[in-house]
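As you look at this complex, bear in mind that one protein chain is not there, while each of the others sits in place.
Moving on to chain A:
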Amino acid sequence: MKLVKVHITLKEGVLDPQGKAVQGSLNTLGYDNVQEVRVGKYLELTVTDDANIEKEIEDMCNKLLANPVIENYSYTVEEGVTQ
């Protein structure tokens, strides 16, 4: 088993109103040093061992997990625990 950790983030230049609101709240709490917040997504996929796993993960990201128009993705593949 492999554990795939996928991070999805908004592309640079794409406005993130949610991140802006979170930043505003952090500033309100007194964390004035927070200059910018970008909200993204984190997914964990448990996948059976497969020689093409990286290619497949990229396909999954491009087809569904991320929207290439507005989002970037990155991932790591780790040894997972067999359940």
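The rule we apply is simple: a residue touches a chain if its C-beta (ideal position, glycine included) is under 8 Å from a C-beta of that chain, and two chains touch if they have at least 3 such contacts; residues count from 1.
Everything that follows uses one rule, which is that contacts and distances are computed from a predicted model.
Only one of "Transport permease protein", "Phosphoribosylformylglycinamidine synthase subunit PurQ", "Anti-sigma-W factor RsiW" or "Electron transfer flavoprotein subunit beta" fits the UniProt record of the hidden chain, and that name is "Phosphoribosylformylglycinamidine synthase subunit PurQ".
Among A:Leu3, A:Val37 or A:Ile70, only A:Ile70 touches the chain that is left out of the view. Considering the complete assembly, chain A touches the hidden chain via residues 14-15, 17-18, 21, 63-65, 67, 69-70.
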